[in-house]
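Below is one structure, written out as structure tokens; the observations come after it.
Of the protein chains in this complex, one is absent; all others appear in place.
Per-chain residue numbering starts at 1, and chain names A, B, C, D and E are given in the order in which the chains are listed.
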Amino acid sequence: MHQTQASFRISALLFPIASAVFVNGKFCKNPNMVVADDFLFQGLNKAGNTSNNVGSIVTPVNVNQLEGLNTLGVSMARLDFAPYGINPPHTHPRATEAFLLVEGTLYVGFITSNPADPAQKNKLFTKYLYPGDVFVFPQGLIHFQFNVGKTNAVAFASFGSQNPGTITIANAVFGSDPKINPDVLAKAFQVEKNIIDHLQAQFWYNNN
Amino acid sequence: MHQTQASFRISALLFPIASAVFVNGKFCKNPNMVVADDFLFQGLNKAGNTSNNVGSIVTPVNVNQLEGLNTLGVSMARLDFAPYGINPPHTHPRATEAFLLVEGTLYVGFITSNPADPAQKNKLFTKYLYPGDVFVFPQGLIHFQFNVGKTNAVAFASFGSQNPGTITIANAVFGSDPKINPDVLAKAFQVEKNIIDHLQAQFWYNNN
Amino acid sequence: MHQTQASFRISALLFPIASAVFVNGKFCKNPNMVVADDFLFQGLNKAGNTSNNVGSIVTPVNVNQLEGLNTLGVSMARLDFAPYGINPPHTHPRATEAFLLVEGTLYVGFITSNPADPAQKNKLFTKYLYPGDVFVFPQGLIHFQFNVGKTNAVAFASFGSQNPGTITIANAVFGSDPKINPDVLAKAFQVEKNIIDHLQAQFWYNNN
Amino acid sequence: MHQTQASFRISALLFPIASAVFVNGKFCKNPNMVVADDFLFQGLNKAGNTSNNVGSIVTPVNVNQLEGLNTLGVSMARLDFAPYGINPPHTHPRATEAFLLVEGTLYVGFITSNPADPAQKNKLFTKYLYPGDVFVFPQGLIHFQFNVGKTNAVAFASFGSQNPGTITIANAVFGSDPKINPDVLAKAFQVEKNIIDHLQAQFWYNNN
Amino acid sequence: MHQTQASFRISALLFPIASAVFVNGKFCKNPNMVVADDFLFQGLNKAGNTSNNVGSIVTPVNVNQLEGLNTLGVSMARLDFAPYGINPPHTHPRATEAFLLVEGTLYVGFITSNPADPAQKNKLFTKYLYPGDVFVFPQGLIHFQFNVGKTNAVAFASFGSQNPGTITIANAVFGSDPKINPDVLAKAFQVEKNIIDHLQAQFWYNNN
Partner (left out) sequence: MHQTQASFRISALLFPIASAVFVNGKFCKNPNMVVADDFLFQGLNKAGNTSNNVGSIVTPVNVNQLEGLNTLGVSMARLDFAPYGINPPHTHPRATEAFLLVEGTLYVGFITSNPADPAQKNKLFTKYLYPGDVFVFPQGLIHFQFNVGKTNAVAFASFGSQNPGTITIANAVFGSDPKINPDVLAKAFQVEKNIIDHLQAQFWYNNN
């Protein structure tokens, strides 16, 4: 047990290899086999294709795209918005997001969790963002971005996890496979069941 | 600096006092002033009042009700369901929930976060629960419970945080103060704006 | 390195598979193979068998019984007490416990860690619990429950870890295999060695 | 909000000041007031007084004695043993201990937590330690040291917390204030109540 | 103790207020007083002034500039490089950095920690970065960026901490106040003391 194991010393350099088993999401590569390319992702200068129903697209750079981030607690994304495009209400279950607008004008907001007094409402905090503005979306809270300008908008997001996850609210609730029992949704959303049927019949595509 | 400070030794016993400032949510009481009542909550044997629009009610026992839980990483709740009552789709941004049904029959489910392939859908995992069943709702994922029986249902929930938080999806999205821009929601939910107007005009009450 | 790996996206859904190696206790199942049953435990409505020397029994629901709890930081247990049964003094090395009494009457308590002043004593905090009472046992502190009523008692416990562990003090100290040197125990407990011999000769059974 | 706050930059240098309120155990000193003495403890070269009933004494150097350790996750202690002295069975609820013997000969051990199979026993792992030996006592597990030599023994302990805490098992169980109900202890330790009375009547002193 | 405390429910919204005491770096603002501006930083579109001895400048956006980041585990920075400017070798003691180049060409690298075999050297991993490239600098490792192009370069950095800290190696080692004993540095850097004197006599300015 007392021999020196050289291969473990550079233990900040742990990251995933292809494997049939899964350990906290990712196995770690043998540190002696690490190369600089393991820490590099290329292409975040390219605009994503916003030709979809919401007019926006997210290009993620997390541990699934950049293996050198494994266990290191940070990741990024590029967001492109066509004019009037939205990044619809969503959450990141495992990270806070710092959002930097670099081009265009966005209207953004997040909603607080349920207040203690049931007669009070969830608060909405919003801002119009201009290039150079950084806005914070705290971990797990529902938030959205809306391109209110006539031009494209571009933003870069920073996340405090190598694997923040995303849940697009409308898609998860109305577009799951299989579908949620419409009685549950009719009661939750206080609408007639035919509206739920209509919502569940949409084509739901996860751009973001 | 080298004197002994007796008051700090029982440092597992830190918890909140009334205060005008806020530190990680709660200040800690002077350990020498701690009494057994600081670790006690009473009344979880009493059914909550389910006479509301969703037919369910949550009675939380977290750091806001039981100060002795501060910093200790666990909390509880009682859930009551009238026949056909639902606990509408919601998330807990800071904890996983282990849910124990003790009375009645529930249909429960949770939805996974967005898959990597945008053409794939978020998966729904569901189960019918009977007394004695424990089901897991992983941190941050949208989940719901639905009383499919003709009788009341009662459950106890365990959370891996002293302050798990709750976000009721429909209430946060359609009942926030102020309201979310309806253009955002119309595009996100792929419906006409008049449906959004209708939804935002509802009375939203946070029972849960 | 830049290809998308769909199987990792639902990374909240990591959990154990049978394996010859052990990683933080448990390997994680391939997320694509996950089914709803992986998140379900059945049978916590059934009373445990309290026909033993302490008159109580614990039915745990942690990651060893419910694999879907892996990495998720919460677990549960059911506790049954015959009249005058006890859950003997014990600790949970890795979690705080929130303890909910649902039936019967218990006398419960926990003891603080050593005070800074060696002439001071460890404090005992106790309460009589009635149905609906929740009491907190902070992480690592010695605690016990005692059924002081003439009827059975039933409780549900919540833990802030998927694998809290339990150390029953008397069993660990006097019933270990092999036995602790009796000279150590005689001095620690300030008794004659024949009392230690007597204690170590008991049959020690871990019900809890 | 956007002004620069110089006083926060050296944020690794947070530590406690005298205060009437308690925050995660300790307030932090204004970083601009920090001096090198805040990071210094003197006197661990001096043997502690082992003239007590167990023949050993612990001199702790944790956040209560050395304020510069606040929030930094490590602490130390010196342990002195008279011939045949013991450090009685105890736990550290918040840290693992790495124990270095520098003088004398000790017999040391720790006991595992309860096995899954109730008919199995808690395992005891023991070693005879000689100068230069390092032994690991995992977090929360009951452990002890016994000076089996005719000379004094001296050791230095490292803990993975600035405030590991100590629970001396016999003292906490039999010497608490107020006393634990003897019926609980008689049943837990499987002995007659008069033995419990005898044990609780001892003078319990926390040397360690 | 059992009253509802509305002010704590939106506990994701904790952040600093002006205060004479310091708690984990920052006090938290009363959640009821929070406004959207608390989550906004403006001006990251403006180039920093690179007219200094290294030809680069860092504009940080962490908890010291954007209070809404408190406790949330993420922060950002903008980096500007004049032609041939460098961000000299430095570490971030509390966070990994994901570095996105948006303009220009940089030569970047980091150095691994000491290998187990003392005859082996610390490895240097380097890359030439072009717009759209993301490179990872693991927590605590020494790294640098060098503008090898004839034009300005601009980058945005993401950190997995709201307060990552920066240690510019040359400045800390040769420009500290008071100075490090030159005998220590002469031996450490294996040079004559007059070279150390020369180095310590420079004007050291922390641009980054």
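One rule holds in what follows: a residue touches a chain if its C-beta (ideal position, glycine included) is under 8 Å from a C-beta of that chain, and two chains touch if they have at least 3 such contacts.
Please read these numbers as outputs of a predicted model, since none were measured by experiment.
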Have a look at E:L69, E:I86, E:L129 or E:V154 and name the one touching the chain we're not showing. E:I86
From D:S56, D:T112 or D:T166, the answer for touching the chain not displayed is D:T112
For chain E, the residues touching the chain missing from this view: 53-55, 64, 84, 86, 88-89, 91-94, 107, 109, 111, 113-116, 118-124, 126, 139-142, 144, 146, 165-181, 183-185, 187-191, 195, 198-199, 202, 204-208
Hidden partner interface residues of chain D, rising order: 4-6, 8-10, 12-13, 34-37, 39-46, 61, 66, 68-69, 72-76, 95-98, 100, 102, 112-117, 120, 123, 125-127, 130-136, 138-141, 156, 158-161
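By our rule, only the chains that are shown with their structure count from here on.
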Copies chain A and chain E touch; is their interface built from the same residue numbers (over half shared) or different ones? same
Taking each chain's centre as the mean of its CA atoms, chain D sits from chain E at a distance in Å of 37
At what distance in angstrom does the C-alpha mean of chain B lie from that of chain A? 22
Show the residues in chain A shared as contacts by 2 or more other chains, in ascending order. 37, 41-43, 64, 66, 93-94, 113-116, 120, 123, 126, 139-141, 165
